[in-house]
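Moving on to chain A:
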Amino acid sequence: MMSSVWLVAGSGLVLIGLTGFLLTPDLLRRLLAFHITGSGALLLVLALAGADASGDKSIVPALLVFTGMLVGLAATLLALWLLRRARQLALHRAAHTDADPGS
Partner candidate 1 sequence: MSWTSWMPVLVLLSSLVTALVIFCLPENRHITRGLLNLVGAVIKILLVGVMVIGVEEGMTFEARYTLLPGVDFVLRADGMAMFFAGLSSVLWLFTTLYAIGYLENSPNRSRFFGFFSLCVTSTMGIALAGNLFTFLLFYELLTLSTWPLVVHRGTEKALAAGRTYLMYTLTGGAVLLGGVLWLHGLVGDVDFREGGVLRDMPLALHGQFSLIFAVLIVGLAVKAAMVPLHGWLPLAMVAPAPVSALLHAVAVVKAGAFGIIRVVYDLYGIEFAASLNLLWPLGMMAAITILYASMRALAQSELKKRLAYSTISQVSYIVLGISLFGPIGTIGALVHLLHQGFMKITLFFCAGNYAETLGIHDIKDLDGAGKRMPLTSAAFTLGAFGMIGAPPLAGFISKWFLGVGAVNAGMTWALWVLVASSLLNAAYFLPIVHRLWFRPRRAEGWPKEQQLSQRFETSGWLLWPTVATALTIIGAGVLAGMPFSPLSWAQLVAAREYLL
Partner candidate 2 sequence: MTGVSAALHTPYIWPHVWLILLPLLAALVSTGLNRSRTHFPALLPWGQGLLLLCWNALTLWLWLGGVEGGVNETTTRITFAPLVGPTLVWTLLTDGPALIMALLTTWIGTATLVHTGLRPDAASRPSAPAAFWPLAWLLMATLNLIWLGADLLTLYIGVEALGLLAVAMIGLNNTPGAVDAALRYLFATLLGSLAYLVGAGLLFGHYGTLELATLAGQVSANGATAAGFGLMLAGLALKAAVFPLHGWLPAAHASALLPVSVLHAALVIKASVFVMLRHWLAFGPAFADTALPLLVGALGAVAILWGSIMALQQTRLKLLIAWSTIAQTGYLLVGFPLLLQGDAALQQLVLQGILYQMVAHGLAKAALFMTAGHLVTATGSDRIDQLTGTGRHLPLTLLTLGLAGVSLMGMPPSAGFVAKWLLASGAIGSGQVIWLVVLLAGGLLSATYILRLLRQAFREGPEQDVFQHPSRVEKMTAFLLALMTLLLGLMAIPLLSLITLPGGGIAP
């Protein structure tokens, strides 16, 4: 019962996130959409992996989710770093083209 709630919630989040992810051209928004999708996915994993692993309390689902969260964090940092560099480079180039319109 509990797991099906998680399942529905997870699926909903994933759907919302994916829709946003696929439709948004803006990169920052996309990152956010990805986070929503990711959260949904983690919920899904918890729900699905817990569903059948009856008596034996495995830590595997937890580990999976934990890794997923770590990855999400790392990915966010990476994405932010890249976004910042993209902006810097764009500014840099804009400055250059201003200074030297011929090139």
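One rule holds for everything that comes next: contacts are C-beta pairs under 8 Å (C-beta built on N, C-alpha and C of every residue); 3 or more make two chains touch, one makes a residue touch a chain; residues count from 1.
Quick note on selection: all candidates are chains of the complex that A comes from, given by their letters.
The structure displayed is predicted, hence computed values, not measured ones.
One candidate among 1 or 2 touches chain A in this complex; it is 2, while the rest do not. Across the complex, candidate 2 is touched by residues 14, 21, 27, 30, 34, 37-38, 41-42, 44-46, 48-53, 56-61, 63-64, 67-68, 71, 74-75, 78-79, 81-83, 85-86, 89-90, 93 of chain A.
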